[in-house]
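Omission of a single protein chain aside, the complex is shown with its protein chains in their original locations.
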Amino acid sequence: MSRVSVVGFAQSDCVRQTPGTTNGVEMLVPTLAEAFERTGLSKSDIGFWCSGSSDYLAGRAFSFISAVDAIGAFPPINESHVEMDAAWALYEAWVKIRTGEVDTALVYGFGKSSAGTLRRVLSLQTDPYTVAPLWPDSISIAALQARLGLESGRWSEKDMAEVAARSLADARDNPQAQRSGDVSVADLLDAPLTADPLRAHDIAPITDGASVIILAAEDRARDIVSRPAAITGIEHRVDSPVLGARDLTRSPSTEMAGAALDVKDIDVAELHAPFTHQELILRGALGLGDDVRISPSGGALAGNPMFSAGLSRIGEAARRVMAGDADRALAHATSGPALQQNLVAVMEAQQ
Amino acid sequence: MTTEAPPLSEPLEIQFDYTRSLGPVLGRFMTGLAERRIEGVRGSDGRVHVPPVEYDPVTAAPLSEFVEVGQEGTVLTWSWCADPVAGQPIQRPFAWALIQLDGADTALLHAVDVDSPERIRTGMRVRVRWADEPVGHIRDIAYFAPADAPDDQPPPPMSPAPPAAEDDGIMITPIKLGYDHTVSPEESRYLRALGEGKLIGQRCPKCEKVYLPPRGACPTDGVPTTTEVELPDTGIVTTFCIVNVPFLGQQITPPYVVAYILLDGADIAFLHLVRGCDADEVRMGMRVRAHWRPREEWVTSMRNIAHFEPTGEPDAPYESYAHHL
Partner (left out) sequence: MKQRAAVLGTGQTHHKAKRQDVSMAGLLREAIDRAMADAQVGWDDIDAVVIGKAPDLFEGVMMPELYLADALGATGKPLLRVHTAGSVGGSTSIVAASLVQSGEHRRVLTVAYEKQSESNAMWALSIPIPFNMPVGAGAGGYFAPHVRSYIRRSGAPEVVGAMVAAKDRRNGSLNPYAHLQQSDITVEQVQASQMLWDPIRYDETCPSSDGACAMVIGDEASGDAAAEGVAWIHATSMRTEPTTFAGRDQVNPQAGRDAATQLWRDAGITDPLSEVDAAEIYVPFSWFEPMWLENLGFTAEGEGWKLTESGETALGGQLPVNPSGGVLCSNPIGASGMLRMSEAAKQVMGKAGDYQVDSARKAVGHAYGGGSQYFALWLVGAEKPE
């Protein structure tokens, strides 16, 4: 079975509020152009297109349809869409290339999280009979998870603050980050609790953004870039939605996805952790030791554009492989309340 | 030198009272709540799930063995909601908690009414406070309070109770969401021009087609459209339908003619109304002109044109617009 490689990645700036529309066209047009420029490809070179976005983020049915305007989709394109983070669109595209039907694919995700009240909109992801009618906001749910770990001794507030401090420091080198800075753990811990036990630094910002990845079959990839990031494996799993029946301090779906892959000798791991404690859960679930560089982009805490943040993690990890900064990189994406659904990909330099 | 005004934005509200049919398991649970009784369901591994789940999380088998559980329970974890959003049970700062009711093996997510985060802790005992008028809905559990709180404590401010369903086995879940709906810079310029009674389209730099309304990007070339073109308010009907059907949320009283209007000089038609003649007199190719609302009513919207009406000129030949169908 032939492998598939990442050959290009581009993302918009992560911003608190884009003046653009909820169909993402204004963010996608320049981002697509950048991805094409970096690969020397054009739209006619793309065999399959797949995107990820959400109607509820935009507040209207079929919001993704207008996004195809950004492509210039005529002559017609071979295209699909998932109502998920675009990391899963990448999975669908990866499968498509492996069927042998196409040898290139372009994946994009976009979201204007600022259009509605994000934490309230996300409560509609919970059980529509017994949970969603209570409108439990996404931050409160994550805070329930954080406390379980704090009180069981699996992590501390200091551990959480260290994740935030490292992420913001790393984000100083990421020109597209929404948040960055040089902050001390002590100062972070002095800040008030905003959603007890969470502080502001524990929570990813509300971010508008878009990102694009171009994939190619391994034998085609070499012609496009000098050092493609070959995907050696990609797996995803989902956990039970019942928050009160899950051990929220673990992520069984991440553990299972990781167990199905070879996650040894990883140099860099880009983890999609919208809350500081979730990075701690993920590192444990994937067995990532202290020698693994975690989220050098600053991760979701530096910018969390809904429905493209997971795809961006894959792109950031691939970028480091393609640039020669890493030989083997891991990327992770999450979806749903309290890390319910998780995807893990491993990439290595294509020789 | 003028600075471009920011894109236009308006609130977009979506609101619907969803009618959720419950089926046997959830139906029995909700009926129990209406009678101030809490029933869970036993899973294949013997665990009692509260709230009940319809299908076993381990084996996916349907579950049907009901078990009544207590109305007191223990807080397994909690978080503080300092700034409640609309619809949350308690409308002042409160705690969310996962609560394991006595006799249950899983925990229920609900709100706990305490004054401050200092008044709640993991392991605390809490008790159900029922809604005054239960209707068979998860909100029949109004909230939880510390088990030792006095019964006559006044209730906190709460979100409006959900309406009762007319049919058995149904619960009603109102969903109301507000968004900022922003239009593209191109469309904003077009809408602002409409506010001055002008129709401004844009020409794609690649294919040279004239779009009205202008688009953020040319849908075939994927590039921003830039050159502005002012168009007249006359054109033709390419095709149309007559709407005779009334429906929920309709803003125009039927019957009315919805037509694709192709303005003279434009390369794409848009939908608008045709009036000023009987519906059955509207024809493909008919020449029409905009009927503008009074100038003092103009806003930044295509609504400034109340409708299009026949000019009385001869119809355009079919061949002249066949490629716009």
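All chains are identified by letter, namely A and B, in their written order; residue positions are counted from 1 within each chain.
In this section, a residue touches a chain if its C-beta (ideal position, glycine included) is under 8 Å from a C-beta of that chain, and two chains touch if they have at least 3 such contacts.
All figures in this text were calculated on a predicted structure; none of them were measured in a lab.
The chain not shown here is in contact, across the full complex, with A, B.
In the complete complex, the hidden chain is touched by one of B:A34, B:I242 or B:C277, namely B:I242. Considering A:V7, A:A86, A:L122 or A:V185, the position touching the chain not shown turns out to be A:L122 (whole complex).
Residue A:D239 is the one among A:D239, A:E316 or A:E348 that touches the chain missing from this view.
Check A:S5, A:S54 or A:Q176 against the missing chain and you find that the one touching it is A:S54. Counting the whole complex, the residues of subunit B in touch with the unshown chain are 8, 10-12, 14, 16, 18-26, 53-60, 62, 167, 169-170, 173, 175, 181, 183, 187, 191, 207, 209-211, 218-220, 238-245, 247-252, 258-260, 267-268, 271-273, 279, 284, 300-303, 318, 322-325.
In the full complex, subunit A touches the omitted chain through residues 1, 49, 54-56, 60-62, 64-66, 68-69, 73-84, 88, 91-92, 95-96, 98-101, 121-122, 124-129, 132, 235-242, 252-253, 256, 335-337, 340-341.
Following the convention adopted for this analysis, only the chains that are shown with their structure count from here on.
By the touch criterion given at the top, residues 6-7, 12, 14, 18, 20, 22, 26, 29-30, 47, 49, 51, 53, 57, 76-82, 85-89, 96-98, 100, 106-111, 117, 122, 137-139, 159, 162, 171, 173, 175, 177-185, 215-224 of subunit B touch subunit A in their complex. Taken in their complex, subunit A has these residues touching subunit B: 19-23, 25-26, 29, 32, 43, 56, 58-60, 68-74, 114-117, 119-121, 124, 127-137, 140-141, 143-148, 151, 193-198, 240, 242-245, 248.
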